[in-house]
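Apart from one protein chain that is not included, each protein chain of the complex appears where it belongs.
Presenting subunit A:
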Amino acid sequence: MQTRKKYIFLTFLASWLLLFFFGGDQLRRFAFFSGRKAEARRNWPRWTDRTLLKSFADPEELQGDGDPSLLSPRERRAAWLSIYRNSRCRMETCFDFSRCERNGFKVFTYPQERGQPVSETYGKILSSIERSRYHTLNPEEACLFILSIDTLDRDHLSGQYVRNVDEKIRGFPLWNGGRNHLIFNLYSGTWPSYTGELGFDIGQAILAKASFDTESFRPGFDVSIPLFSKDHPQRGGDRGWLHQDSVPPKKKYLLVFKGKRYLTGIGSGTRNALHHIHNGKDIISLTTCKHGKDWEKHKDTRCDKDNVDYERFDYQELLHNSTFCIVPRGRRLGSFRFLEALQAACIPVLLSDGWELPFAEAIDWGKAAVVGSERLLLQIPSTVRCIHPERVLAFQQQTQFLWDAYFSSVDKIVHTTLEIIKDRLSPRRSRSRLLWNTLPGGLLVLPEFSTHLGDFPFYYLQHGYSPSKKFTAFIRVVSQPGSLSQPILRLIQAVSGSQYCAQIVVLWSCEKPPPPSGKWPQSTVPLTIIQGRRKVRGAGGRQGSGTGAGAGTATAQPHPPVLPPQPSHRFFPFEAIQTDAVLSLDEDTSLSTSEVDFAFLVWRSFPERIVGFPTQSHFWDPEQGRWGYTSKWTNELSIVLTAAAFYHRYYHSLFTEYLPAGLRELVDGLAACEDILMNVLVAAVTKLPPIKVTQRKQHREVVAQQAECRDGAAGTPQPGQQSPSAPHSAPAKLKGTAGSRRFSQRQDCLNQLADWFGYMPLLSSQLRLDPVLFKDQVSVLRKKYPGLEKP
């Protein structure tokens, strides 16, 4: 026994030695022997004459890069137009910019033709466009055209395939070779190759398509959109599933996949390999062979066992409980599971080589997904295992941000597509990548307002800016008869007494002209008066709503045709407002200087929120199945009245320019709704509740000015409409019919807004911010804001 072993060992040893003497060359690469590397890494030589080497180009050549024999720039551009067409389209060769210069970015949708039904999804896309602020009914002023023909499903085996599209398109007088047209498509090509074939000639039209491959994608021209199901909500959309930032950010499973395994055909390369990474513990990769009619024909030995395993796990449960989700290509490059994983905060691990990712022109997917390579599938487990928990946490949050900003509804997908195209039209007024990829996202940041990050309320911390140290007091006056009333004089006094007040702007929305400047109180800060009505007509974006309401009042006021002040006009982005902070006030608001000072300092800590005094709240009324609204004293708040509130000036722009005219009309039609809309808007942007600050509770009696108000602004459609938001009155105490009507109108407003947004953006807060020593038993002398405590 022993000797035998010895011999074995000796033979073993001998073979080792032999191997090393003769086969050593092969083994040289072993890292084991890398000792020599330290001795002499063969670097690029330091040539002795390296300083004498000639430059790659002589300076003349670099600085004088011209060739007079070349085509002139104009001729070259003209020549391009004929060369770079169709598959080589770019914006500068296939898009007519001049159409957009005249009237701005207006989108026209072809009218629906009879007997030409469109699919539910295409209907949603069209209605998203019609709801957008860019929609126009006039093809003359349009910059972009959308067909009424449903081009979403171009798989000619599909039931929704529309035939003879080419022929139909040729009949459209506006088609113009497809110039300035945008074509939506979700499915192209068919079994077995699933190419990008659409079955008709799109000419010079921009293609917004799901599952775009990088090869046929015309960069800077086409738009890649995500694949979404026909159940995708029109507006609002479900929230993401991440409700908390768990630490460590691990879930039950590390990596999951559950889906079909293609045994043959395109995409089978990856789908057929996915089962290899399944380990039954933290990596679950389940495949089924069951798909298509004849799957049993191609069935292999795995199928039966796999099919059993497959049924044991629930897809939804896996989505909820996994840190990473594999998103492989299907037959086409994109799949539903991409958006599903994104919503579930299951970090997508993309295995779809050559896929032009959705909205990649704007979205930096490297922050929200792991872009894997189909060829390196087997490395995926170790790759994702190595991603540091901090990064996982950031990935998870980014998936939720992107989902909510660009994907959760058809509206968002379509509007993102439009905004991307719009950004190309005027590179100067466009969003940088940074804006697209940080909260609150590109759709809510208007480049028309500014392209400087410091002008928005969202980027102060990220970029080390701080909001301006002064504010503008903005007082809306609707009911002053001839001379100025006491409350407004007191208000101007109190506000101008604040050390942080830069200017006072009065929006004069009364019938009678404002008193001459001599009648206004003298104060240290400049006072500007804007006359509401004239502005309404001047404001381009608001013309629609202005004239509409004007027609209604024309009967009451035969001449001159004066427009009534629209409630939403108070949120027009007036040029006169020069500071970041706006203190919005009603004429009958009563505030003290110290209240203003304190509230302003609080706002500087929360510049993206509304910070104010009187508050109200909303709640879900299960009995009536609708949102309820209350102005009673409650332990919670979700609405800060804009009768006395600080907010960022940008919200004026967002209110007027971002919200579609239809929504503002709706608000103007309801009484006392505009401040709710402002709160809803800010909550939708920030996803945070407003902030209430301390307020002296002394003006709890009913506001007195109502009667005068009606006098002041005759021609108002409804009497209640003109009433200011009555900040210091609790409408519960208003026993009269006016009060209860107002109350029910506000409740109506709340429900209509929730419907418009598709969800209820308002959030509740349980706190109020007080000065640090508020009502503490310390000497008043030590307190900075003793004035706030007076009974």
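Points worth noting:
Heads up, the rule we're going with is that a contact is a pair of C-beta atoms (placed from the backbone, for glycine too) under 8 Å apart; a residue touches a chain by one contact, two chains touch by 3 or more; residues count from 1.
The rule is simple: contacts and distances are computed from a predicted model.
Name of the non-displayed chain as stated in its UniProt record, restricted to "Exostosin-2", "Acetyl-CoA synthetase-like protein", "Response regulatory domain-containing protein" or "Proteasome subunit beta": "Exostosin-2". Of the listed residues A:L62, A:L137 or A:V308, the one in contact with the hidden chain in the full complex is A:L62.
Only one of A:P73, A:G171 or A:G518 touches the chain withheld from this view, namely A:P73.
Although one chain is not drawn, the whole complex shows that of A:R102, A:R163, A:K252 or A:R375 it is A:R375 that touches it. Set against the missing chain, the residues A:G123, A:G454 or A:P515 yield one that touches it, A:G454.
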